[in-house]
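Removed from the display is one protein chain of the complex; every other protein chain stays in position.
Letters are used for the chains, namely A, B and C, taken in the order the chains are written, and counting of residues starts over at 1 for each.
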Amino acid sequence: MARPDIDLVDIGTPNNLHAEIAIAAAAHGKHILCEKPLALDLEQARRMQAAAAKAGVVAMICHNYRFAPAVQFTRQLIAQGKLGRIYHIRAQYLQDWIMDPEFPLVWRLQKDVAGSGTHGDLSAHIIDLARFLVGEFESVTGLLHTFVEERPLDTSGEGAWGAQGQSGQKRGKVTVDDAAMFLARLEGGVLGVFEASRFAGGNRNGNRFEINGSKGSVRWDLENMNNLQVYLADDPAGLQGFRTINCTEGGVHPYAENWWPPAHIIGYEHTFVHLVGELMNGIAAGRSPHPNFEDGVRNQAVLEAVSQSSSSGQWVKVQAG
Amino acid sequence: MARPDIDLVDIGTPNNLHAEIAIAAAAHGKHILCEKPLALDLEQARRMQAAAAKAGVVAMICHNYRFAPAVQFTRQLIAQGKLGRIYHIRAQYLQDWIMDPEFPLVWRLQKDVAGSGTHGDLSAHIIDLARFLVGEFESVTGLLHTFVEERPLDTSGEGAWGAQGQSGQKRGKVTVDDAAMFLARLEGGVLGVFEASRFAGGNRNGNRFEINGSKGSVRWDLENMNNLQVYLADDPAGLQGFRTINCTEGGVHPYAENWWPPAHIIGYEHTFVHLVGELMNGIAAGRSPHPNFEDGVRNQAVLEAVSQSSSSGQWVKVQAG
Amino acid sequence: MARPDIDLVDIGTPNNLHAEIAIAAAAHGKHILCEKPLALDLEQARRMQAAAAKAGVVAMICHNYRFAPAVQFTRQLIAQGKLGRIYHIRAQYLQDWIMDPEFPLVWRLQKDVAGSGTHGDLSAHIIDLARFLVGEFESVTGLLHTFVEERPLDTSGEGAWGAQGQSGQKRGKVTVDDAAMFLARLEGGVLGVFEASRFAGGNRNGNRFEINGSKGSVRWDLENMNNLQVYLADDPAGLQGFRTINCTEGGVHPYAENWWPPAHIIGYEHTFVHLVGELMNGIAAGRSPHPNFEDGVRNQAVLEAVSQSSSSGQWVKVQAG
Partner (left out) sequence: MARPDIDLVDIGTPNNLHAEIAIAAAAHGKHILCEKPLALDLEQARRMQAAAAKAGVVAMICHNYRFAPAVQFTRQLIAQGKLGRIYHIRAQYLQDWIMDPEFPLVWRLQKDVAGSGTHGDLSAHIIDLARFLVGEFESVTGLLHTFVEERPLDTSGEGAWGAQGQSGQKRGKVTVDDAAMFLARLEGGVLGVFEASRFAGGNRNGNRFEINGSKGSVRWDLENMNNLQVYLADDPAGLQGFRTINCTEGGVHPYAENWWPPAHIIGYEHTFVHLVGELMNGIAAGRSPHPNFEDGVRNQAVLEAVSQSSSSGQWVKVQAG
């Protein structure tokens, strides 16, 4: 932190270490890029945001999926009123990598290290997409659930850091959720249905949303991330249907002009390239581009409201920031 | 009802007339096929079931989508353990036919006639599919919502019976829901996410489900109802993915042997043909095939629990029947 | 044929019997519906057409796939100029039901009964669709091929009539093609690429076409026959892509007003219902609706030109009728 030749700290550690590193980086005047979720809880997230604000450093949270051209284009369509008044968003982030009960108890399955399981890892992404595209969450009701409650200890020798781990014979308690599902009211009267799971077999990386408005609808799926399905209610009768748009046309689809000719697709890492491009521009301009630490705090507030709802069985109002 | 040459009464009226007709039919010893939802509320549904049981007549409820071969085949896969222990069901029934705020206040939008709106019309179908495929509902939390609260009166001159109606200049209050969304716990620890809407633009008839189990997953969509997507976790590494199966192969896919060669598809009305075939067999054998009035009561219990939850903001236990 | 209470003869026999029956029917003043291909060869087809013309009877050929609403709608789009000048048509009819070399030598695999194999059975359909949608064939070059040259004799006891047959131990020579592929020049400078096969594994009933014009393109697939993919070059930049249209909207999509609400799909047999409806109207009006015996003759001329090309290795001019 003290080295003068370092300007930017990229925090890619397990979640329990984000706050300490970020606050130290801010104190040393370093700009920050932090993995999501921002923190273990809302209070920690707020301290991180306050530290960055006080230090005046650029501080972004790494919600990279916003930066898929199809997602950015969706935001443009909504901002231009092309979808009209928004009625619905339904979003899912479904994976299947821990379905084997013998998969070991890696750090992502331990609450003291990860904060939560599927919820902070996957719900956080679809919450960010909903906030980016539709608006703020007002209230939620939800449920977190753990299907496999004990797993073999991780003997990979990498401690909390093992991405995949190796199974030992001893078992330990899974202290995080395997799946999360929640209903939401968002600003402007939008209804939301959200679900995240690591037990949805066949869904390797199914980060999907559909948004319905009075004038149009969109559908997106990360597994074919270049494509966007768009329905426009103003299309002539008989010619209405979801169009499959390959969002790779320079000058029209965001970021596409930096890459290849139309329909020569880009992939997962390009979303990071776009995010880091914004970060660099932000540092040059002295401002924190979205998604920044305020976004991280607001995201954490939604995560926390769902967790509380899962305990209380009640609708919970989402705190404003 | 008194005519001796009538053996079967098919009730296709608006919902507020189901009970009276069904109870009269049972009293006269007529067999009954009744449109869904069975009744305006659970108490009424129970009276209908009791009347049919007392009379010993065959009494079915017309949940026709069970009878798509792809849905029947899904049930076989689950019964044979091919999908393993079930973790998740997510189902949606999305339409868009009343999105125009000038669409008139037809009977389906009036609570005293229809009982509910989207909920009884569309949620009822996905509840039936979930019960048929996965099992009984234990508890729910949900929300019913009305986007357009006033509409022009229906001047079609057909009163409650107009399917589409015509707009007049006077307006009346919409007394039913436009959209319903709910989370559920089902027996065996299954988690469910459900959504129904008439405001999901571009979804003309999007009755869809995905079920995830420990050994496999399925996906279905009524708009391409002959197809079933099946994922099997036991497929060799590298060859895992959802298969698109055209469920039209006689001797393998249920009911297919009665129709055309493979991949010569069937349509919407064939689901009714299958249901009525079961009804005829039931009458011949003197038993009420599923879905029968007991299924109608159980379905109504789920509908009612969601409605109560929408008022109370709490999870509600589903009554057993 | 002599019975006065019969007005219409529907010829569903193997192909070698079409001509005799049709000519006799015409001679007795009966209207005719004949399965495709019309005849074993062009000369026979012409005699059939002449007989029907002389008798003044209504005479249709049963190319039912024209009557899928999506296909009819495609023709409207082209007629209205929505696709502009047509450049390309590519069409395939791919099946896989005789891939097993032990599948018996049923009548469809015998030249003296069937006339040809895949070519007359499947090429005939895509030729009809091309003629209906794009225009007449001018010249072709092609190849017919037989992958399995000997098969077990059919011991089903049904002789030439067995649809599927049963294998005996004796073998006989397959005298028809298993696959056909051909290039074509069509009127107006359209280029065509066509392929039919019974050896395309996984394609149960893959009757597909794509048409590209200066202003738009369409794609269709019989296995999801209610859907039509439409691309319109005049869509705004960024919003261009193939739309998936469910051709089930009454008043817009042909024939749809006779069936169910939007996206409540129809199936294979409905194409026959539409065709027979046209036939009935034609009989009432005293004219032969398309596809009539002239269409059958023109279709046969294309089939025959491809066969000749397969022998000569040359481009062959298609005879006009």
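The rule is short, and it goes like this: a contact is a pair of C-beta atoms (placed from the backbone, for glycine too) under 8 Å apart; a residue touches a chain by one contact, two chains touch by 3 or more.
None of the values given here were measured: they were computed from a predicted structure.
**Student:** Just to verify: which one of A:Thr13, A:Thr146, A:Thr175 or A:Asn205 makes contact with the chain not shown?
**Tutor:** Once the missing chain is taken into account, the touching residue is A:Asn205.
**Student:** So which of B:Phe67, B:Phe199, B:Trp220 or B:Phe242 would be touching the chain we can't see?
**Tutor:** Touching the chain that is not displayed is residue B:Phe242.
**Student:** I'm checking contacts with the chain that's been left out. Which of C:His28, C:Arg75, C:His88 or C:His290 qualifies?
**Tutor:** That would be C:His88, which touches the missing chain.
**Student:** On subunit C, where is the contact patch with the chain that was removed from view?
**Tutor:** Those residues of subunit C that touch the unshown chain are 87-88, 90, 92, 94, 96, 99, 141-143, 145, 147, 179, 181-183, 185, 189, 191, 193, 195, 197, 199-203, 210, 212-217, 231, 233, 240-242, 313-315.
**Student:** Residue by residue, what part of subunit B touches the chain that was omitted?
**Tutor:** 73, 230, 232, 235, 237-247, 249, 251-253
**Student:** List the residues of subunit A that touch the chain left out of this view.
**Tutor:** Residues touching the hidden chain, for subunit A, are 97, 204-206, 222-227, 246, 248, 259-270.
Here, only the chains that are shown with their structure count from here on.
**Student:** Nearest whole angstrom, what separates the Cα centre of subunit A from the Cα centre of subunit B?
**Tutor:** Distance between chain centres: 34 Å.
**Student:** If you average the CA atoms of subunit A and of subunit C, how many Å lie between those two points?
**Tutor:** 51
**Student:** How far is the middle of subunit B from the middle of subunit C, if each middle is the mean of its Cα atoms, in Å?
**Tutor:** Here subunit B and subunit C have centroids separated by 39 Å.
**Student:** Where in subunit C do residues touch two or more of the other chains?
**Tutor:** 246
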